[in-house]
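What you see is the complex with one protein chain gone and the rest in place.
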Amino acid sequence: MISFESDYNNGAHEKVLQRLIDTNATRTITYGGDEFCESAREKIKLACQTPEANVFFLAGGTQTNATVIDSMLHTYEGVIAVSSAHINTHEAGAVEFTEHKIINIREHEYGKMAAEDLEKYLFDFMHDGNNAHCAYPGMVYITFPSEYGTLYTAAELDSIYRICQHYHLPLYVDGARLGYALASPACDFDLPFLAHHCDVFYIGGTKVGALCGEAVVFTHNNAHPHFFSIQKQHGALLAKGRVLGVQFDALFTDNLYFDIAQNAITTAMQMRQIFLDKGYGLYVESPTNQQFPVMHNSEVERLEADILFTRWAQTDDEHTVCRFVTSWATTQQDIDTLRNIVG
Amino acid sequence: MISFESDYNNGAHEKVLQRLIDTNATRTITYGGDEFCESAREKIKLACQTPEANVFFLAGGTQTNATVIDSMLHTYEGVIAVSSAHINTHEAGAVEFTEHKIINIREHEYGKMAAEDLEKYLFDFMHDGNNAHCAYPGMVYITFPSEYGTLYTAAELDSIYRICQHYHLPLYVDGARLGYALASPACDFDLPFLAHHCDVFYIGGTKVGALCGEAVVFTHNNAHPHFFSIQKQHGALLAKGRVLGVQFDALFTDNLYFDIAQNAITTAMQMRQIFLDKGYGLYVESPTNQQFPVMHNSEVERLEADILFTRWAQTDDEHTVCRFVTSWATTQQDIDTLRNIVG
Amino acid sequence: MISFESDYNNGAHEKVLQRLIDTNATRTITYGGDEFCESAREKIKLACQTPEANVFFLAGGTQTNATVIDSMLHTYEGVIAVSSAHINTHEAGAVEFTEHKIINIREHEYGKMAAEDLEKYLFDFMHDGNNAHCAYPGMVYITFPSEYGTLYTAAELDSIYRICQHYHLPLYVDGARLGYALASPACDFDLPFLAHHCDVFYIGGTKVGALCGEAVVFTHNNAHPHFFSIQKQHGALLAKGRVLGVQFDALFTDNLYFDIAQNAITTAMQMRQIFLDKGYGLYVESPTNQQFPVMHNSEVERLEADILFTRWAQTDDEHTVCRFVTSWATTQQDIDTLRNIVG
Partner (left out) sequence: MISFESDYNNGAHEKVLQRLIDTNATRTITYGGDEFCESAREKIKLACQTPEANVFFLAGGTQTNATVIDSMLHTYEGVIAVSSAHINTHEAGAVEFTEHKIINIREHEYGKMAAEDLEKYLFDFMHDGNNAHCAYPGMVYITFPSEYGTLYTAAELDSIYRICQHYHLPLYVDGARLGYALASPACDFDLPFLAHHCDVFYIGGTKVGALCGEAVVFTHNNAHPHFFSIQKQHGALLAKGRVLGVQFDALFTDNLYFDIAQNAITTAMQMRQIFLDKGYGLYVESPTNQQFPVMHNSEVERLEADILFTRWAQTDDEHTVCRFVTSWATTQQDIDTLRNIVG
């Protein structure tokens, strides 16, 4: 059965795996102090054009979000996010588990925050005489791409970042699928632009070629000086840190991370055309690797017999928004099979 | 200067104070095991017609909310509340501080949750195949009266409670201003009805006649068996528990709590008429002790010279929603002065 | 029945109560912004000779400890205390509830920390190459008087404070029974000395004349700038903050706090002599208001028929350490009765 259920339904890219094989016998320092982590850090800083960055490797996305956010907030502060943000919906309360509130502001469009809404919230908060009774805004969290596959433009990101800077709030960009954003033709900026328009972000490995692993980049030497201990405290420090370092070293060698991300976009656009040709509406215009066709329930059931995908939401009693996801590993044969089944 | 800024801007009702004086020299058991607490518990259980209830005394509202909610949730669970709920807005993240998420559902009308919205959220959640990735709904929180002074009808409360029971979720009613709800002619039920239509609620003392103190009522012997230790852990256990017991004993002697609450409603209705007579709109129709006239900013500034009240929100660049609050202690002279100034 | 069970088994000192009566009708700003709190703050700063101090009022000791400690620690830090420290034994895990570890060091003598032990721990920690895997020491907590009634000398306190300063760690002194320490002839320093030899401490009111309340003194303008919000988040902010301010204003008028503490020492020394005369050993030499006679179990049972006190610990199968506590309210008649019963 073909699967478009997620972008993490298989193992690692062959070059990543090969690097794990090649380095397996080498004895190293533990907890991320090894030569592979060090090499990966240097390559990532070079790719980001942020020589002053601090780079850390963690195992997964929810863990990364909770650890980064907790490291940057004081006890009385919360993190601003739109209501559909991943930390607010599908992380089982992991941020609240660190005792911090997620301060919801309006979702402007699918998965995205509007700079105007952020500014209004902050302006009103700072002018509210009773704000000492509220969770204090301590940072801003956005996802890129968003949970709906949508992207910020360079101008939008710049606007949000300017507001953050004006209010002295760090901006954190969750890049669980970062490769698929940057590989999209709809993205009008590159990795260095991102790295220069936020205070911390992570480069998702789990969904883009690795067995596991996310690379956190504090862009201007602004990691908490005890971030290592905070990782440990969160259970977010692998004893064999090399396992993550080796993989990111491979992903950032010869442009691999970006090259393999391209495949997800190419196949997603083919998939999109299949849905349009079939006459399905698209719930949201996503230029990345997640597509959201709206289908009649009978059609959903028919497809479920042959294809793995996700029911996302009901639009009415008879129609369902479905999510189909491609990845670096999606094959032309997967797409052709999809076309035959759907068509 | 007259003050309509809050219902906690003075000391205790004279009979409450007198009881503190009368009992001052008596030596008692500590931490709430004393005879005054015991007497108050019995009177409250009688007033609620819940002989099986467990009654505890805490010092303030935010403390009470965090302690009660934490005591009833498992680590992975959150509490459902509308976005304007006090725990979500003006308690500085005290619930999240206990590691629990506040699961926001739509505010149906000013400060109130609709049974239909609650049912839809719960139905959808239980039918969501990915719900193990979400904070699990562990209880439902409503306020009575709400932050806007509005009230649930008996039918509305009954509907919400039935849904809670269907989904095996405890219903918690925050009664910081409970006296002012029950004293309103718009309230179509009494204390025993409330006590039989929720699993836990608290009777606010701070805002209704006491120096401090809230009485938590677990209505059917359903307090956590270690609630005492949980209070201690939260810093919510007074060594001289008697201070709260004595006050509630006085408040629940000879109907005092209900009698003094009446004054707040009488004066609030006079105040409301003053605003209407003057031609102000009311932001929300509140049948309790908080009134929300909408005024031109110039009028707000004029009144601020002579009266203490709160700017609540901007409606447009030129108009402000203001909050005026009466209490058990508001005098006819306060109202007459208001009439003279406003009129 | 006479009671030596605790120093919080009755109401407030009459002058404290009278001030509550006198100020009851005054309308004030809420949450501690009122004139009574302001007056009390000024009097405390004057008594401490710390014009730059920040003073806050909280309702009880466990609440105060958890709030102060949490406000001064970063997420990855713990608080150093001896194993018998109150926060480590009888506060139901309230500090851990704020996510911070209590780092135990050896109890040097009854309830007290030795400067040498503190220095050795810190020296070793700072020289431990693996310390990034440990909870980081973020502050030092001592009690004065200790849980056993013992006192630090000026030299001992000075030594501990110098070590704290050397390692840039704030020193916090829990003064739940501070009045009884300073009133003891065995205490070789005064309140200003204490205030100049720690970074934060609290002046216990609950056990020394108040209905409830502790006054936290950050000695050199070093309170967290958002301490108010942290109080709220902890449920440690009274709406009628005045209730605490009025009481401390009374306690710090005309030396009342110190004068009434004296009575506890006088009566405790009489009590001590009664035990010695009777031939009981004293488990610890306490120069303050808690005395710990060691009694045969049969004698304990005999006394329990007429006197309230506490069984503290078993020394062997036949003997028990008991705790007898005096307070500002202990009368000469209490002592005479005790002498008659024991003798």
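Note that the chains are named A, B and C in the order they appear, and that numbering of residues resets to 1 at the start of each chain.
Convention: contacts are C-beta pairs under 8 Å (C-beta built on N, C-alpha and C of every residue); 3 or more make two chains touch, one makes a residue touch a chain.
Everything numeric in this text was worked out from a predicted model, so none of it was measured.
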Among A:Thr62, A:Asn104, A:Ser159 or A:Asn289, residue touching the chain not depicted | A:Thr62
Residue of C:Asn130, C:Ser298 or C:Gln333 in touch with the missing chain, whole complex considered | C:Asn130
Note that chain B touches the chain not displayed via residues 70-71, 74-76, 98-99, 132-136, 226, 228-230, 232-233
In the complete complex, which positions of chain A touch the hidden chain?
-> 3, 5-6, 8-12, 14, 17, 20-21, 23-30, 59-67, 91-94, 97-98, 206-207, 211-212, 229-230, 232-240, 242-243
Could you list which residues of chain C touch the chain missing from the display?
-> 75-76, 78, 83, 89-93, 96-102, 104, 129-130, 132-135, 310-311
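Please note the rule applied: only the chains that are shown with their structure count from here on.
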Go ahead and align chain B to its copy chain C using Cα positions, then give the rotation in degrees, nearest 5.
-> 180
Taking each chain's centre as the mean of its CA atoms, chain A sits from chain C at a distance in Å of 50
Calculate how many whole Å lie between the centre of chain A and the centre of chain B, each centre taken as the average of the chain's C-alpha atoms.
-> 41
Multi-partner residues of chain C (at least 2 other chains) | 98, 229-230, 232-233
